[in-house]
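Note that one protein chain of the assembly has been removed; the remaining protein chains are unaltered in position.
This part shows subunit A:
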Amino acid sequence: MAAYPGMSMGEAHRRITEYLNRFSDAVSNQDAASLRFLLSLSSNSPFLLSLADALNIFQDSGRLIKHSDHYSQYSDILFNLFRSLQTYRLGNLFDSYQAFEKSANAFIQEFRNWESAWALEALYALAYEIRVLAERADRDLASNGKSPEKLKAAGSFLMKVFGVLAGKGPKRVGALYVTCQLFKVYFKLGTVHLCRSVIRSIETARIFDFEEFPKRDKVTYMYYTGRLEVFNENFPAADNKLSYALTHCNPRREANIRMILKYLIPVKLSIGILPKDWLLEKYNLVEYRDVVQALRRGDLRLLRRALQEHEDRFLRSGVFLVLEKLELQVYQRLVKKIYIIQKQKDPTKAHQVKLEVIVKALKWLEMDMDVDEVECIMSILIYKNLVKGYFAHKSKVVVLSKQDPFPKLNGKPVNS
């Protein structure tokens, strides 16, 4: 990363001073939007990049900062911010993160003293940058064979910020944004169990009223907490949260909708609700197509094949076990189809299904199961109320109830 060629000392001086003025103006005018722009290192805006070059040329920004009262009061913030920018420009992400964290700490001290919540947007930028810079720093560390530790540090810092916002004043509406940044950190680190404490704070503390938070943050929050419910297979809760996220998500944010659906679909499938094909097409979730098809057709072979084909993807996203469990519903559908066919042939005898017939149907699907195993499956289906009826071992037959032999799930997951 070469410094900007041809920038003179004078030009560098000018650029730095311009930034300093913009910063102090933003603060005195309580202009959060401008301040936010000035803090967004990772945005790679031409303004900030050329400032970084200027800093690398001028090298004595400390003196400039102390030059005027307008900005010398923010010297800790600015000095470290400049350090961060400089090192960022030179590709040294580790040092850049360290410096940024120092700057952010100093910023928080100032933020605490500002009575109103005017600077929240700028604080959000800070929280975002901390996480993104930490991720990049860790990537660098890992590629040099060192232990990545900065994202974890970013997590600690964000908890601190959360603490600053968790009070009675107007600043508290910013807490959910910070929470979501924390979620992203914990999910990335795999330390998902740490989400619990911050969730508890949001949901049970009396200072927070969930409805007061900005919509965008509520959607993100429900998305992550919904995903946690999926991991723990709490389907009704997962359905609530992910559906909330879906209905309140900006319809133009297709990438976000896709992410929500990625988790909502397995949940809905588990409670017996199938998505239409156009939904899968529109949001490019074709990995679920065969799964849905298998459920519709009672095609066990197709389900197994679909799970195998996309195994890596499903394992990574954490929905594999959820999808695997759909097998019981596929069996239910298969038996129902047999019943329907029998009903067409002879309605008086349709409710008696020979186990041999099921064995044969499965054989067509290239599934090798003997009569004993089919009996086992049927007994499970009956036990879990997917089938109403009984089975007679001696006559090797299942006798279905005359009324509603295949109860629908009706939005409830299969009985455990």
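Everything that follows uses one rule, which is that a residue touches a chain if its C-beta (ideal position, glycine included) is under 8 Å from a C-beta of that chain, and two chains touch if they have at least 3 such contacts; residues count from 1.
Everything that follows uses one rule, which is that contacts and distances are computed from a predicted model.
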Protein name, per the UniProt record, of whichever chain is missing from view ("SAC3/GANP/THP3 conserved domain-containing protein", "Calcineurin B homologous protein 3", "Translation initiation factor eIF2B subunit alpha" or "Auxin-responsive protein"): "SAC3/GANP/THP3 conserved domain-containing protein"
Listed residues A:Arg14, A:Arg216, A:Arg289 or A:Lys325, member touching the removed chain: A:Lys325
Touch with the omitted chain, as defined above, among A:Gln59, A:Ser116 or A:Thr191: A:Thr191
Footprint left on subunit A by the chain that the document does not show: 138, 142, 145-149, 151-152, 189-193, 230-233, 312, 315-322, 324-325, 327-328, 372-373, 376-380, 382-384, 389-394, 399, 416
